[in-house]
Structures are given as C-alpha cells and as structure tokens.
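Quick one: the structure is below, and I'll ask about it shortly.
Note that this complex is displayed minus one protein chain, with the remaining chains in position.
Presenting subunit A:
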Amino acid sequence: MAEEVHGAEGGSSLSFHPMDQFIVQPLFGDGPVNAFTITNVTFWMALTVACIAALLILGTRGRALIPSRIQSIAELAYGFVYKMVEDVAGKDGLKYFPYIMTLFMFIVMANFLGLLPMAFTTTSHIAVTAVLALAVFLAVTIIGFVKNGAAFLGLFWVSSAPLALRPILAVIELISYFVRPLSHSIRLAGNLMAGHAVIKVFATFAAVAAIAPLSILAVVAIYGLEVLVAFIQAYVFTILTCVYLKDALHPSH
C-alpha cells in the first residue's frame, strides 16, 4: 500500500487520491481485468452509446419540421460536424463524415459524462485516445496512398521551398507526420486527466473547514473550465482529424 498520504492537519489527515477515479476495475466482483471483462470502462462506454442514441435517435424520432429542443441539439451537432468536414476537408471529405461524426459524438459525450460526479472518464485514458488517434492516423495514411498513390509523398516534399531546404523540410515533415497520433491522443487524454485530477485535489481540500469555501469555489470554477475543455477537446480532436483527412485527400502544399 504505497498510497500517498500527506501529513495530518489539525488532527484530521488529508489523503489525496486524485488518480483513483481513473482506475479500471471489474464492475461485478473482483478478479483480473482481461480483454472481455465487464468493467467500469464497459459501463461508461455503454452509457455513452446510450446517450448518443437517445440524443440522435430518440431526440429526432418526431422528425419535426420545427424541431423540439433535443432535436435541435441533434441537428446542431450534425450541422456542426458536417460543416466542419466540408469546410476543412472539402466536399470530397464528406464521404467520411459518418466516421468523423462517430469520433466526435463519442469523444464529446464521453467527456461530458465524465463530468458527472463519481463518473469514470473513458477519454482520460491514453489507451482509448491512442486507439482513436491511431485509427485516424492509419485511416488517413491509407486513404492518402489509395487516393493519390505515390503522389501522397508530395505531402513531405515542400515544393514551394528552395531546393536546398527541401530535404531538411522533408525530414521535419516526416517527423511531424509521425508525431501526429502521439500529440493527437495525448492532448485529449492529458487535458481530461489533468482537469479531473485537479478537481479531485481541490475537493479533497474541502475536508478542511478553514479552506473549505475557497476549495469549493475552486472546484466550481474548475468544473466550469472543464465543461469548456470537454467540448473544446472534442472539437480539437475532430478538426485535427479533418485537417489530416484534407492532407490525405489533397497532399499538395
């Protein structure tokens, strides 16, 4: 038991477990976590699916010409991502709109569900975001080569730069291309993990009467910030996906 226990303060000890919220554990009973164990990850992901279905299917079941509130949100989400794909990746990127919509809806819903008290935030796990980012990376690379063939390598050959600089730029472009999935995944997981951990730390301080008001205020403020972050990170992930897709569809600089 190597738990971090910070010193006693006025007789009551403050124990910080800001990372415990991220522990993956079986939902029913104990035991090892293997691939098919039903864990809290399963539960929260299932809840994410249920919420997405509720929003996009139950919300639009009226197919109303004048939308209800939930239908407006569903249409807003649809229009938001659709326009993003169209604007960033171009008209030919719209073929991949359902995939990008899947990514966006999963991330934004998981982020918001993670903000519920006692929730488990699936998107705060690097394993999850890495799979998402790698899927995007692989898909985009494959699309790039399938659509453009060897011309896709032109992405790394900056033809507008002086000839002498081009090999150097090619190396830089190549490195930056392969760093993409790393930054893509760590940005999302890191932001969410940090925010949730900070909230937990401040919440722990609330146990001390003297600083409780301050810490509760801080929790509220950071919670507000996290609501913003939850949306912005989903947006950033999605728009970067669109940018990578644009590179794959139109590799020329």
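Going forward, a contact is a pair of C-beta atoms (placed from the backbone, for glycine too) under 8 Å apart; a residue touches a chain by one contact, two chains touch by 3 or more; residues count from 1.
Keep in mind that, in the parts below, contacts and distances are computed from a predicted model.
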| item | value |
| --- | --- |
| "Spore germination protein", "ABC transporter ATP-binding protein", "ATP synthase subunit b" or "Peptide/nickel transport system permease protein" - which is the UniProt name of the missing chain | "ATP synthase subunit b" |
| Residue in contact with the excluded chain [from A:V128, A:I199, A:V219 or A:C242] | A:V128 |
| Contact set of subunit A toward the excluded chain (per top definition) | 1-3, 5, 8, 11, 13, 15, 17, 19-20, 22-26, 30-37, 39, 41-42, 45-46, 48-49, 52-53, 56-57, 60, 63-65, 67, 71, 74-75, 78-79, 97-99, 101-103, 105-106, 122, 124-128, 131-132, 135, 189, 193 |
